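Partial complex: the chains shown occupy the same locations as in the complete assembly.
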Amino acid sequence: MSQPFYALTELVARLGGQIQGDATTQITQVATLEHAGPGQIAFLANSKYRKQLEATAASAVIVTEADAEATQLPCIISNNPYSYFAKLSALLNPPIKYAAGIHPSAVIGEGATISPSVYIAAHVVIGAGAKIGSDSVIMAGCSVGAGTVVGDNARLYPNVTIYHNCQIGHNFIAHSGAVIGSDGFGLAMEAGRWLKIPQIGRVVIGDDVEVGANTTIDRGALDDTVIEDDVKLDNQIQVAHNVRIGAHTAIAGCVGIAGSSVIGRYCQIGGSAMILGHLQIADKSVISAGTLISKTVREAGTYTAIYPFSETHEWRKNAVHLRRLDEMFARIKKLEDELASSKAK
Amino acid sequence: MSQPFYALTELVARLGGQIQGDATTQITQVATLEHAGPGQIAFLANSKYRKQLEATAASAVIVTEADAEATQLPCIISNNPYSYFAKLSALLNPPIKYAAGIHPSAVIGEGATISPSVYIAAHVVIGAGAKIGSDSVIMAGCSVGAGTVVGDNARLYPNVTIYHNCQIGHNFIAHSGAVIGSDGFGLAMEAGRWLKIPQIGRVVIGDDVEVGANTTIDRGALDDTVIEDDVKLDNQIQVAHNVRIGAHTAIAGCVGIAGSSVIGRYCQIGGSAMILGHLQIADKSVISAGTLISKTVREAGTYTAIYPFSETHEWRKNAVHLRRLDEMFARIKKLEDELASSKAK
């Protein structure tokens, strides 16, 4: 595969920005400052890595105006080098194309509607009455349940499972092992045994959503589980039944969101965080990695609960007192009282 | 699909309870108080949501005797509205039926015994000598290993994997991506390299067990990993080798249980909790979400270890002292001693 190439002039014609230096420099690929070579363009988003700028073997760099002075290399100047790089990389690395068609081993249910531009790979199963929108790609071993609607330009990587009667918007990406529409965890105890509560809601997903590998999104118990537009979910996230995730929210790997919680728009949730059930998280909240959110967050802000690590013997010495904090507090109070009363005398 | 409907009289004839109001009211579906409409029945399990009772557009509600006074709607009175609702929903929403049969693309190993009432979907693989009990449904892309026995009335959603020589009881439900019988994490270090310890135990699962999407249960190293009757596992739970989970225990999503731990009967474990290895957890223990259990729990109780979250700048100010708790404690002690000795003078 010979990579296409672009002169810097062509790039700025398509993507904007100003050129500094040789505008005919030809670019075939993006790379990191550290590993870039001839024909490659790197970016500097943070001035604290200027040193890498000096050492790079890239043919050109994307920088802010402020950082442009720090390099002799041909530059594209942008006020957001990182998003510029994202667009440039997307131009140089378009998604792999698949010729339309349905592999003969795929099994398509009765009444399913598959747009003629769709590619369906080997061993896929599409349920009765399902719909797959135009230009979508369903890779090997995926299963799409009966009555589920997937929008245009979807990309399901191998071995994705979507249950029945779910609704998925356009430009959906699901990575391998993702499961959408599995039963929520609904149980009632009676006479010492669990009764299963049928999960009759759906999963409803907006446009431009990406779901990472082995992430699971349960269907609603009665109402739906809802993922709004432009939500980005990393790998191994668990979204329980009746959760709602607001548009443009991004969630890192291994996060768990318990049932019926409502995450606002433009939130960012760090890896391995945990949101308990029936909570609201305000728009634009930032939750640190590893933080358990146990109460509703009413105001945007940055929230954290991380126990700082130490060498184990240090940790042990200190952690033992966590079970005595109330006592410590009482003893401080008592000291204060005694000191006050001894002064009063 | 026209939904079946039932008059309240028919419902109480089948499920018990008393009617208050118009006993001929016809019910087609369950719904939440908030979203119910005509023909739908909702429930009130907790009096603190009585306000929703006033506003609901449901045709009828399931309530306790105490709450019945708070509504003019036709009611079914039950002492456990939630489990009543569970049974009623199961009546109105029976599992989807699949006609018996084996899809021609399925591959059935030599000597496998498949009950004639079983449905086996496309691209399933059943290993040599495996047994699938009557009325079971094995959906697309599942793999059942050689010699594994699955009881009657099982339901494996698409892309479930069960390894060889496992034993699964009746009424088993496994959601997509669940993996049962994978090797436990058994390693011995010798001369600077890891030796793999063959995992020759099995996974043995009782009756009425449900396993969530992408949950993993490892086979035993030598003895078996055991999941007793009526255990309910949510999504993305990791059960390591030689764990035993007692009957009627329910475990929420993202929990990890390390090797050889024994969880009692009727325990409830919150999401993202972690149980270290070689521990015992007493029957009827309740473990809060996000709590790491590092020692055996000998008595039933509710156990918690959650670091409370704050705004990040607040957290930072306080968390730094976690590494100084031992010092703080010593300083309090010293103050007490000094004050005592100054008083003594």
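In this document, chain identifiers A and B correspond to the written order of the chains, with residue numbering beginning at 1 in each.
Rule of thumb we're sticking to: a contact is a pair of C-beta atoms (placed from the backbone, for glycine too) under 8 Å apart; a residue touches a chain by one contact, two chains touch by 3 or more.
All figures in this text were calculated on a predicted structure; none of them were measured in a lab.
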All chains share one sequence here; work out the copy total for the full complex from the 2 shown.
3
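Throughout what follows, only the chains that are shown with their structure count from here on.
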Based only on mean CA positions, could you tell me how far chain A sits from chain B in angstrom?
25
The chain A residues in contact with chain B across the complex are 105, 107, 123, 125, 141, 143, 159, 161, 163-164, 177, 179, 182-183, 185-190, 192-198, 200, 214, 216, 218, 222-223, 236, 238, 240, 254, 256, 258, 274, 276, 288, 291-294, 301-308, 310, 314, 317-322, 324, 328, 331-332, 335, 338-339, 342
Touching chain A in the complex: which residues of chain B?
29-32, 34-35, 80, 82-83, 85-87, 89-90, 92-93, 96, 103, 105, 121-123, 139-141, 157-159, 173, 175-177, 208, 210, 212-214, 230, 232, 234-236, 248, 250, 252-254, 266, 271-272, 289-290, 306-313, 315-316, 319-320, 322-326, 328-329, 332, 335-336, 339, 342-343
